[in-house]
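As you look at this complex, bear in mind that one protein chain is not there, while each of the others sits in place.
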Amino acid sequence: MMNKLRATEARRRAALSGIADRWAALPAWQRLIGVTAFIAILYYLPLLGVPGLTWLRTDSIDGGNSWAGVLFTCAIYVLVAIGLNVVVGLAGLLDLGYIGFFAIGAYSVALFGSTNSPVVKWMQRTFELEPTWAVAWAICIPLAIALSLTSGVILGWPTLRLRGDYLAIVTLGFGEIIRIVARNLTGVTNGAAGISAIPGPEGAPSADNQIFGLQDLKPWYWLAITVVLLMVFAVRRLENSRVGRSWLAIREDEDAAAVMGVNGFKFKLWAFAIGAALGGLSGFLFASRNAFIDPSQFNATLSILFVAMVVVGGSGNMVGVAFGAVLLAYLPERFRFVSDYRWVAFGFAMVVVMVLRPQGLIPSRRRARELQDRAKEAKVSV
Amino acid sequence: MNFDELFGHFGQHTVDGLSKGAIYALIALGYTLVYGVLRLINFAHSEVFVVGTFAVLGAWTAFGMQDRPGAGQAILFLLIGLIAAAVASGGTALALERIAYRPLRRRNAPPLVFLITAIGLSLVLVEILGLLLPRLVGGVFPTLFGRERQIVGMPTIIEQKPLITIGDTSITNVQAIVFFSALLMMAMLDWFINRTRYGRGVRAVAQNPETAALMGVNQDRVIMLIFVLGGVMAGAAALLWSVRFGFTQSSLGFVLGLKAFTAAVLGGIGNLRGALLGGLFLGLVEVYAATLYTSAWEDVVAFVVLIVVLMFRPTGLLGESLGRARA
Partner (left out) sequence: MSETTSTESREPVIPSQPGPRRLLLEIDQVVLRFGGVVALNEVSFQIHEGEILGLIGPNGAGKTTCFNVMTGVFKPTSGQVRFAGARVSGRKPPEISRMGISRTFQNIRLFPEMTALENVMVGTDSRHKTSVVGALFRLYRVRPKPEELPQVTSEAGLLRTWQQVRRSCAQIFGLSRHILEERAAEKKSLELLRFVGIQGRANEVARNLSYGDQRRLEIARALATEPKLICLDEPAAGFNPAEKEQLLKLIRQIRDRGHTVLLIEHDMRLVMGVTDRVVVLEFGTKIAEGSPDEVSRDPRVIAAYLGESVDAA
């Protein structure tokens, strides 16, 4: 039975890599058209009304959540998966406390951007500002990124010298510490009561907001998917550079990499910091759209869900992890019977994937480099 | 920082800390045993403990235990609880090994794959306890599950009474039972590993798996044995937990597991006596810190201790080695 499973598995893998190969063999302009079409579809998704496909929408079922809202959640999870993939998939560091960076990003916009936050109130008192004053949303973006990146460096500096499995447990502890601190520092974070009135691009949430309102969530999705695409582009650049190679080399064999001149600690710290920054960015978007956060939203189970997305999707491969994220965010919304059992299903999926297919559903395959002098090369090798 | 309270009732806090730490130590043994032999963190071990607490409650409910039974009955129920917890926890641990870890070992999977598998298993176990079981047998054992995922209270088996009072420090009967039963269990395990034929096999595999295999030690059997032993210890911890705290919850394992793991690392993971030392130490630090600040910060202490230990002395207080457990 196991063998049979493995055989079908091998066939499927062959088929998959066939698609990847065929895609890679296409001329550049055809691939460009393909990518453009795909991006266009991504932007069209919230309006999805093609007959025969409307059943995909989550509001096509009784009591289903807003379709654009679900898409937004998917986009946020994809962003998380892309960031975590840098840490787990590329550099090979198992980070179980990614939720901590997500929370830091979310709290940065909440603490500095919301008029309800004790921090803003304190600033108003100290600098004698108007009671409506708060840090502008646009300024909160770099703030959130900087804070989460810094926290990544602070956590990574002492812990990245640890062995892999120890690192995993320490990061898990870190995620919990962030949550508990957010709960206990009532004077700063409002504690368990949470913070409301977190601003969006148009300022504090209100019924007057024209675009980024509370009812129509499509603009939020478009915003999130734009950020996702930008980050995919950025991470791709890193992946196919000296940095990306160093990460992979560290993941594959850290000692050998060191002998080849790779400064392991430096690049691991970079991976950690970049991962943290992306986590912070996704937390930031999440908090902006939600307009309210409290510590219970950032629990360890969610952190493990993040790891599950990456691992189940296929760590090291951006398409894979994005697929994993969409799968884990979308299925429970569309198929309600899943939502009750989703944690069992996720846990089970993790075990099955690890036992049968440790490389994930869409495994990472090193892309053949487009050789500059492919033609010359062919001549030589003949 | 409340120094007055800490030093004013230092003895009392110490007693509280030790009785709490004893439970950590028992759970820590499971991590240490598995790590000592296989060099991997059995992340799902915390759920093995939680399964044990549910088994205790289930057994007590099934045998119709009432609040505050008489002395004779209490002993009987303690025994029933111990057997139920040991069987359930030991069985769960064994099942984890057979279903998940062994196939991975056969494939020579890297440690992180084991860890992710264990996390998945742990998620599955929590959900089975918190969601599936209540739906299946909630009608049969109403007290066992209450509402889904809620904290479930247990009947009190022994009423807390001060046993000895020295000055303003009092040791309750429950604290004494918890502490000394835990010590007894650990002494038995120590004896088993160090003095018996099976224990010798375990130590041999921990020191050098290849040589042990050449010498005719059945490695699979040793590994099954350590999972069962760790499970039984977690079962004992589950019983003591039930006696001491009188509640359980499907999500109880996460924080408790992290603390027990901290205890194991603190003492030197892979070192049995280190687990005891680490557990007691962590229990003390936690209670002291909770007194100094507030109990809301209690959980942070364990994580901070973990990070500090791993940074400055990753081999723990006593050093790691199950093979040379006599150290």
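To keep things simple, chains are lettered A and B as they appear, and every chain counts its residues starting from 1.
As a working rule, contacts are C-beta pairs under 8 Å (C-beta built on N, C-alpha and C of every residue); 3 or more make two chains touch, one makes a residue touch a chain.
As the structure is a computational prediction, the values presented were derived from the model and not from experiment.
Novice: Which one touches the absent chain: A:246, A:290 or A:303?
Specialist: Considering the complete complex, A:246 is the one touching the chain left out.
Novice: Which is it among A:263, A:296 or A:339 that touches the chain not included here?
Specialist: A:263
Novice: Could you pull out which residues of subunit A are in touch with the chain that's been left out?
Specialist: Given the touch definition above, subunit A has residues 234, 237-238, 241-246, 248-249, 252-253, 255-264, 270, 274, 316, 364, 366, 368-369, 371-373, 377, 380-381 touching the missing chain.
Going forward, only the chains that are shown with their structure count from here on.
Novice: Express in whole angstrom the distance between the two chain centres, defined as the mean CA positions of subunit A and subunit B.
Specialist: Roughly 34 Å, centre to centre.
Novice: Taking the touch rule as given, give the residues of subunit A at its contact with subunit B in the complex, in rising order.
Specialist: Residues 92, 94, 96, 158-159, 162-166, 168-170, 172-174, 176-177, 180-181, 183-184, 300-301, 304, 307-308, 311, 340-341, 343-344, 346-351, 354-355, 358.
Novice: Touching subunit A in the complex: which residues of subunit B?
Specialist: 40-41, 100, 103-104, 109, 111-113, 115-117, 119-128, 131-132, 254-255, 258, 261, 265, 294, 296-297, 299-300, 302-304, 306-307, 310-311, 314
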